[in-house]
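Have a look at the structure that comes next, please.
The complex appears here minus one protein chain, its other protein chains still in place.
Letters A, B, C, D and E name the chains as they come in the text, with residue numbers starting at 1 for each one.
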Amino acid sequence: MTQWLTSLTTDTPQEGFELAITLARKGVGYTQTSAEVREKLRPDYAENADSLTLASQVIAIHFQTVAAANNYWK
Amino acid sequence: MTQWLTSLTTDTPQEGFELAITLARKGVGYTQTSAEVREKLRPDYAENADSLTLASQVIAIHFQTVAAANNYWK
Amino acid sequence: MTQWLTSLTTDTPQEGFELAITLARKGVGYTQTSAEVREKLRPDYAENADSLTLASQVIAIHFQTVAAANNYWK
Amino acid sequence: MTQWLTSLTTDTPQEGFELAITLARKGVGYTQTSAEVREKLRPDYAENADSLTLASQVIAIHFQTVAAANNYWK
Amino acid sequence: MTQWLTSLTTDTPQEGFELAITLARKGVGYTQTSAEVREKLRPDYAENADSLTLASQVIAIHFQTVAAANNYWK
Partner (left out) sequence: MTQWLTSLTTDTPQEGFELAITLARKGVGYTQTSAEVREKLRPDYAENADSLTLASQVIAIHFQTVAAANNYWK
């Protein structure tokens, strides 16, 4: 397994937000390991309002973790 | 990529709430990058009660983070 | 924009709970700015069991924030 | 408005759990103020597996708050 | 009412996880008090993928509480 997560520390809140997005996607990637299937499913959520809100929610949960890890970049 | 998030600190709780809304929308924006598609989907959630509640939930999760970052504006 | 949130501090847990309700509703209000549309949607969630549970969940998340801001009124 | 929540402190974790249930129900009660309507909706969620899980989730979120308020009854 | 929850302290993380499961089930049990109805509903969620994920989510929320109560068994 490739190393993809060595630290939760980021330089800026924005990079922290982008790490949260990575974490949300990895949660999907570990569950559905086929990139081909994931790609095929993309329109199902990227063009559906509630699916997008749900995706945004997972990002929000991970962002809580990343923000805490960075002491809120204070 | 434009800088859009340089700090979680806000002057007031209300500005913190509005930052939480921005974060919730950005979570959608990174997932569906086309502003045109997002605009097209708007009536799907803005005129649906459960979709609005779900959107409010994502804001609530981000508001937890922003409030903690600001030591609850105490 | 009117000032509607100047502090997370409340005198009692009950007022904190009511503030959490306000926050949940504001999350909806910023997303659907038309009071008329929101009013029209009211029966859709107020007479649906799962919608009410979902609304209660958003209140619960905000109540966590408000309770922490008030050091749990201890 | 009646006083129904004067403290988050409880003697035991079980009473704290029961307070979390009260909070979850109050979240519904403030949204749908008619006891008659709430009663009518009862079978819709009490006899539906996912609705019960969702209700249990709201309790879980409130129990986090109550447990923290009681320093986990340690 | 029987005493069923006297402490959130457990000897091991695994026992803490099992306590989280108990808490999730109790949340259902207080809402639907008939064991017969709950039993009848069992196939509805135990043989449905999303229902199982939702059940797992409630456990996850309670596990946060139990883990914090045990200082993460450090």
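The definition used in the following text is that a contact is a pair of C-beta atoms (placed from the backbone, for glycine too) under 8 Å apart; a residue touches a chain by one contact, two chains touch by 3 or more.
The shown structure was predicted, so the numbers you read here are calculated from the model rather than taken from an experiment.
S.K.: Please provide the labels of all shown chains that the missing chain touches.
M.R.: A, E
S.K.: In the full complex, which residues of chain A touch the absent chain?
M.R.: These residues of chain A touch the chain that is not shown: 3-9, 23-28, 30-32, 37-38, 41-42, 44-45, 48, 50-51, 54-55, 57-58, 61-62, 64-65, 68-69.
S.K.: With the missing chain put back, which residues of chain E would touch it? List them for me.
M.R.: 12-14, 17-18, 21, 45-50, 52-57, 59-61, 63-64, 67-68, 72-74
By definition in this document, only the chains that are shown with their structure count from here on.
S.K.: Through how few touching steps can chain A be joined to chain E?
M.R.: 4
S.K.: Could you work out which chain's C-alpha centre is the most distant one from the centre of chain E?
M.R.: B
S.K.: Rotating chain C so that its CA atoms sit on those of chain E: what angle is that, to a multiple of 5 degrees?
M.R.: Answer in degrees: 120, to the nearest 5.
S.K.: Quick one: chain D and chain E, Cα centre-to-centre, how many Å?
M.R.: 15
S.K.: Quick one: chain A and chain D, Cα centre-to-centre, how many Å?
M.R.: 31
S.K.: For chain D, jot down the residues that touch at least 2 other chains.
M.R.: 45, 48, 50, 54-55, 57, 61, 64, 68
S.K.: Can the chain contact pattern be summarised as a line, a ring, a star, a complete graph, or none of these (other)?
M.R.: line
S.K.: Which chain pairs here would you call touching?
M.R.: Chain pairs that touch: A-B, B-C, C-D, D-E.
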